[in-house]
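Quick one: the structure is below, and I'll ask about it shortly.
Heads up, one of the protein chains got dropped from this complex, but the rest are sitting where they should.
Entry: chain A
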Amino acid sequence: MSEWIKVCALDDIDAEDVIRFDHGDRTFAVYRSEDDEVYATDGLCTHEQVHLADGLVMDEIIECPKHNGRFDYTTGEAKGAPVCVNLNSYPARVEDGTVFIQL
């Protein structure tokens, strides 16, 4: 059954940025948009398994640090070569200044 997992304080993520969140043996990328919405996707790029948290957040895009592959982090959708496979995305919310994601 899916459950809400505590990630960090909202202030731990800069606006328009991303952090890495490891949980069990899985790794996620948790985003804070410019207007303070939070989102979560798989943490590794589907091209060559690089941590997306080292990448660049622009508008609703996360750009992978290795080959600049782009995903829409609000949906996980791959936006073109060299990334062809979508990321899984996960529900995320903020409660009392704390970020949670649902796994």
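Heads up, the rule we're going with is that a residue touches a chain if its C-beta (ideal position, glycine included) is under 8 Å from a C-beta of that chain, and two chains touch if they have at least 3 such contacts; residues count from 1.
The criterion applied here is as follows: contacts and distances are computed from a predicted model.
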Among "Acyl-CoA/acyl-ACP dehydrogenase", "Putative permease component of ABC transporter", "Fatty acid desaturase" or "Cytochrome c oxidase subunit 1", the UniProt name of the subunit that does not appear here: "Fatty acid desaturase"
Of A:30, A:44 or A:101, the one touching the omitted chain in the full complex: A:44
For chain A, the residues touching the chain missing from this view: 14, 17, 27, 44, 47-51, 55-56, 58, 63, 65-68, 70, 81-82, 84
